[in-house]
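Note that one protein chain is taken out, while the other chains of the complex remain in position.
Chain IDs A, B and C follow the sequence of writing; residue 1 opens each chain.
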């Protein structure tokens, strides 16, 4: 039974709290949030302690922390939790500033606590099945990885202001998934991005529409396609071309209903709305993998280094957009 | 080069004329129709002789006839052509009256000409592929055959008056297909039928909605589902359950387009409109099979006996509807 | 908070116990089983009382019972629970003997307790969505209902011996679903059944392969297709043809993966294994509907009468198989 403190009790934190409470090998013992009411509500729902401070949340009864607070607090909380010897499951991204990530890495180097970064999509049953089939050699050597990732809605302006831009906020997941599926590090990145949907995006110098290509040293290629307002739904697909075949994972719906009418046939229901619904099992399996790794003393995957490398790719893509060059990825 | 006379130059006759003219091993040499203008038009289109009479159409330059005239003329034309020694490809059904079919069988018994009945669906590329996979043992022993067959439109009243009723006109194809796929003769038939769509159908004591179940001696089962006005399109599907797997053949569309919107996703285009479009390849392959069989002196399949047996099944189904009994099929 | 006693703690009982425990408006307070260890385990898992007898399980702290014991105990437990004034959610079928069901109906007539019968498929999200669309008039008047229902495995011999035969055990669900979707009572039933798969089935005079057709007074038709050993998986689909369109609900899989190779393309993963997996949400929603109906004093649906009518249809189908007649359904 792994005893958790939850740091951050907003929408995604609340979901993580529910998942911890429902997990047979985990218990939520403390909940903390800068918004005391939010923490109190989560604590009450699961019979946990409402921690009045981070120190309180990192008390001796706590073995692991789940960091789901705002991005700008991740590095500090991760560092304090690591120094307190807690196992850490931290929402992505580690930070928007690679320098802070590097500093954090050095700072916690000696702590040797288990750290997992919340790239939950690796745990999506369909994406995981694709990876498993690839690892089993089902399509031979990997040639191309295509990640289609489109959100159903533009985020609120307030969120966009602090989210680090499309590529560090949204694409960061796709960078991780592409790395995971390529099986090799991308060494070159080229990207194009536009703000086509909304004036507020332009006003923030942010983007809402992007395409990114990457290449590994052996020549494997990845494509990421992003869009912020797919009115037809949260579009999350992967496709991997290999030497002897192709694997795809498609979108998910609440039902299997198909409608046949005079104008269209076999029309399927709308897609599951957004990441909370679409990746529900993925969040649960992510938590399960973390608990399992901690219990067995096995390395967490994806770990801190995966968080760092996804950010490096986002930075390389931004540099490509800014300079019009294909960018070599920094180590 | 097989030299054809076309008997019947209406809509389906015209299509057969085009197919004959386009076939590399066939030539249309004569065209006949009670409507002289129709015959003249077909003859002119393909450089064939406009035959002024059936005798003329059965002249010495003709090796084979394609009978596409109205159903009530099939037996007479088939008999005359057989006695004239011509190979015969006759549209379904042979006749609506089993007594006349039996009499015809006796009448032509000694002629030994090749006779194929136009159950074109056996030649549909998808249905044929299902049969081929079955014959190759892909799903082991056959257990259930499901034929879904729904028309897009109620036929004109004038047509319904002479068509012999839903089961002898439309279901006759499905009876043949079920027999073909079962690989055994159905020995029991039970059916239910209703007139739900249109008052004109009720006025004719005809049906527009029917379900039929059949059983072979070894216990294999077949289901036929018919409907006369599927507003979502001409619905033509088969499904075969076997010992080790299942095979399906699905509907066809003109394009592979899928539309994604807020309310429906992956919506496909409408189905191909009706039998002329849906079974275009099937008609061509049927003709090709006929020409091949004649050239090689091989038996034609489906033959006269298949036409007779399909009619026996329709009659048994009508008896079941009338008596409320499961009917044993007459030999 | 509805306080439940669970009667029957076998595989399906255990699942119901978990669902009750997880439901926010329910609590499992007692568990009973003739196998004391099974009851003790369920009781321990959810902090419930291990009831030593049915009377104990029907104690004053209990407001509702969930009956998941063997079929031959349903009538007795249902009767006792009704007389004890408990709300009842009873697994299907009520009993295999219509006379006992009728007697039970008379016996409990005055109790007026809420009774729901566990035809869980009505609550499957996809089937429910089809029904909702039908009720909203999306396809106009109903014409044909097709229920495809195929199990992945023959049940153990011991189970088959007491299960009442294919039609009272397995098809009973499909009879209920067909009634539910037809929106009218079937008045005529015709059926064919065979034992094709396994000698043990023949030895029990049971069947493993069946097709059933039904007709309502207004002429609507239903088709049920059953098979006991679909090696390709637990095949559960519905199709409804209406005046203006068609609705289908298809099978479910654990993933959305598609495999492309030289011989097959877009190959999807296997189906969810069996009813526990396939109808997981349906069982949860069924429980939720029951709790909601009890809380609001609303009628439970499907209720006792639905259980009785499904059995009448199974009996009519058996009579049709035995007599070779289309059978008029008894009132």
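Going forward, a contact is a pair of C-beta atoms (placed from the backbone, for glycine too) under 8 Å apart; a residue touches a chain by one contact, two chains touch by 3 or more.
All figures in this text were calculated on a predicted structure; none of them were measured in a lab.
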item	value
Among C:221, C:251 or C:326, residue touching the chain not depicted	C:251
Selected from A:232, A:290 or A:304 as touching the chain missing from the view	A:232
Sole residue of A:35, A:70 or A:244 that reaches the chain not shown, by the stated touch rule	A:244
Which of A:44, A:196 or A:276 contacts the chain that the document leaves out	A:196
Hidden partner chain, residues of chain C it touches	231-233, 251, 253, 259-271
Residue ranges of chain B at the interface with the undisplayed chain	125-126, 129-130, 133, 138, 244-252, 254-262, 269
Chain A residues touching the omitted chain (full complex)	141, 143-144, 146, 148, 150, 188, 190-192, 194-197, 209-215, 218-223, 225, 227, 230-232, 235, 241, 243-246, 320, 324-326
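One rule holds for everything that comes next: only the chains that are shown with their structure count from here on.
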item	value
Most distant chain from chain B, judged by the mean position of its C-alpha atoms	A
Chain B and chain C: spacing of chain centres that average the CA atoms, whole Å	41
Centroid distance [mean C-alpha coordinates] between chain B and chain A, Å	57
Sites on chain A at which at least two other chains make contact	251, 259-262, 269
